[in-house]
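Only one protein chain is missing from this complex, and each of the others stays in its spot.
Note that the chains take the letters A and B in the order they are written out, and that residue 1 is the start of every chain.
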Amino acid sequence: MENNVIIDLKNIAVTFEDEPVLKGINLYIRDGEFVTLLGPSGCGKTTTLRIIAGFLEPNSGDVIFEDKNINGVPPHKRQVNTIFQRYALFPHLNVYENVAFGLRLKKFTEKEIKQTVEEMLTLVNLKGFNKRKIDSLSGGQQQRVAIARALAAKPRVLLLDEPLGALDLKLRKDMQAELKNIQQRLGITFIYVTHDQEEALSMSDTVVVMDGGKIQQIGTPIDIYNEPKNAFVADFIGESNILDGIMRSDYSVEFSGHVFECLDKGFGKDESVDVVVRPEDVDVVSAEQGAISGTVTSVTFKGVHFEIIVDINGFKWMIQSTDQQFVGDKIGILIDPDAIHIMKKSDYSGTFGDYSSFSDEIEQMSNISEGD
Amino acid sequence: MKRNTSLAARLSSSPYIVWMIIFIIFPLAVVAYYAFTDASGNFTLYNISILSRYTDTFLRSIWFGAIATLICLIISYPLAYIISQITENKQRTIIMLVMLPMWMNFLLRTYSWMLILEDTGIINSWLVKAGLEPFRMINTSSAVILGMVYNYLPYMILPLYSIMSRMDKSVIEAAKDLGGNNATVIKKVVFPLSMPGVISGVTMVFVPSVSTFYISQKLGGGKFTLIGDVIEMQFQTSYNYNLGAAISLVLMVLILGCLFFMNKFADDEEGGILV
Partner (left out) sequence: MNKIKTSSKIYMAIIILFLYAPILVLVFYSFNEANSTSVFTGFSLKWYGELMKDTDTIQALKNTLILAVTSSILATILGTAAAVGINAMRSKPIKTTVLTATNIPMMNPDIVTGVSMMLLFVFLARLVGVTGVLGFSTLLIAHITFNLPYVILSVLPKFKQMDKHLSEAAQDLGCTPVQAFFHVILPSIMPGVFTGFIMSFTLSLDDFVISYFTSGPEFQTLPIRIFSMTKKRVTPDIYALSTILFVVILILLLLINVSQKRGENKKKVKKEI
């Protein structure tokens, strides 16, 4: 394989009933990587996954697998296995037979099958579950059977379509660690789809952020978090305050009526930009000491920190601080140069980043995916 | 976007579709053909126009069918509710008891009612033995309606029971919690929610009741000719296929019309028949 690239998507476009679902996707994935396709519901991440699996043919563009074009190759001939959102376990077969399913099709001997199934069940911590019926298993156990089944036939690439969505929080965290563990042990390429940015950041080698059928940014979790390319990415990953700013010169940006020192350069003189400041990167000081100041409008205790909404010059900031503030207080904030991240203006400018209508529940609701 | 639905899957219904066209759709066209032609095959509206002679019969059939359906509904509704409230094990047993008669030959069961209701039948013999006056039960319109009710009662009970047993109990509790007494709860919550079952049951009783011929012959003594009797006569006695076809055609249109209206109130995409 050239450059160790195992899958290469070239200019993939998909239209469904006159609606464009994927618009010119270009993406390459290296062998052994843990790649996550991250984005909100409807962004096209599951569609991309299904293109790779072969359940969908693109309207235009090429799918290259190990330097070979596999357009038109049906799913049962691709060396790619999928873990479905609701597991799709075969209800009429027990655990052993589910895991052995792919192996039986490849005509392995009974002895080989037994060995592999045992290996897989041990890998997912389900030793001894051979004869159990599928409907007697809990969600987490069914999940693990699905993983064992998909890995048993030793695919080159494993596709995971929001596999942890139906599990409760604690179980999710445990499974995330287990999946990462398995991936590193087996060295298989994992392509993971999720809308949960925390999940993506904690598990992936590479994150591909998608919205509206297009790739917004590709990078390591740290890069994506620290240097989002546009307001969408900045808002989708973690919390961000995103303001209008003007680059006065290299390393100097003006926003909220104050000129701040920053670490970015290369923009035009007085160019309009989007400024990103993460809530946890802000220091709270007294109103006089602050670079900019404003009035506190709401305070919520989150355990780890206080979430404070401050109105500064008409823009509602979100600040995370371990010190409690009180509604109505005047406070000031200081921002270090490395806490300021500058982005070029994009179509997304002005649509995110202001916490004026902020509410936890609405935020969570809009981030919850409703399925494919 | 090309979906990966297997071609084989989509084609697998084609044998059925061919069968359906030949043996379901085409026969209806043949009926229409016979209805609008005379014995030599020439187009005529005579058969249709002659139907005005049978208006009485049509009306009588619809009337009897409607009464039988109403009686079935009134009897079955509380019964279905009661059954849905008892323990699960007992429910299964009772439903089995209700279903069993359905599988006994209906000709025999109707014949048996004749034995029971006859002038010298079982009921009258007992009355005489007890020193009471026997009275006329057979060959009355009530006997015919009784026959209809008897034969089709389970078809009303089962859909009603099915829907009531699946009703979410917490909906009823919510209604009570918000202040409804039993009567209100039944009127405003249970009855509307049971509508699909009601429609199912009414369909399954009305249609066979209106079109029966055996029940009216055996329990009505031929005094109450129903539309089914007329049709049967055309084919088995008079050999007037054209008239028989015409009457069948009208009957079918009538029934399908009624069903169409009823289904406007239901929204069951699976036909609502299967319990």
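Heads up, the rule we're going with is that a residue touches a chain if its C-beta (ideal position, glycine included) is under 8 Å from a C-beta of that chain, and two chains touch if they have at least 3 such contacts.
Please read these numbers as outputs of a predicted model, since none were measured by experiment.
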Tell me the shown chains the invisible chain touches, ordered by label. A, B
In the full complex, which of A:Asn26, A:Thr122 or A:Ser136 touches the chain missing from this view? A:Ser136
Please output the residues of chain B touching the missing chain, sorted low to high. 3-6, 8-17, 19-20, 23-28, 30-31, 33-34, 75, 78-79, 82-83, 85-87, 89, 92-94, 96-101, 103-113, 115-116, 120-122, 125, 150, 153-154, 203, 207-208, 210-211, 213-214, 218, 228, 231-232, 235, 241, 244-245, 248, 251-252, 255-256, 259, 269-271, 273-274
For review purposes, identify every residue of chain A that touches the missing chain, sorted by number. 53, 55, 74-76, 80-82, 84-92, 101-102, 105-106, 133, 135-136, 149-150, 153
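In this section, only the chains that are shown with their structure count from here on.
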Based only on mean CA positions, could you tell me how far chain A sits from chain B in angstrom? 58
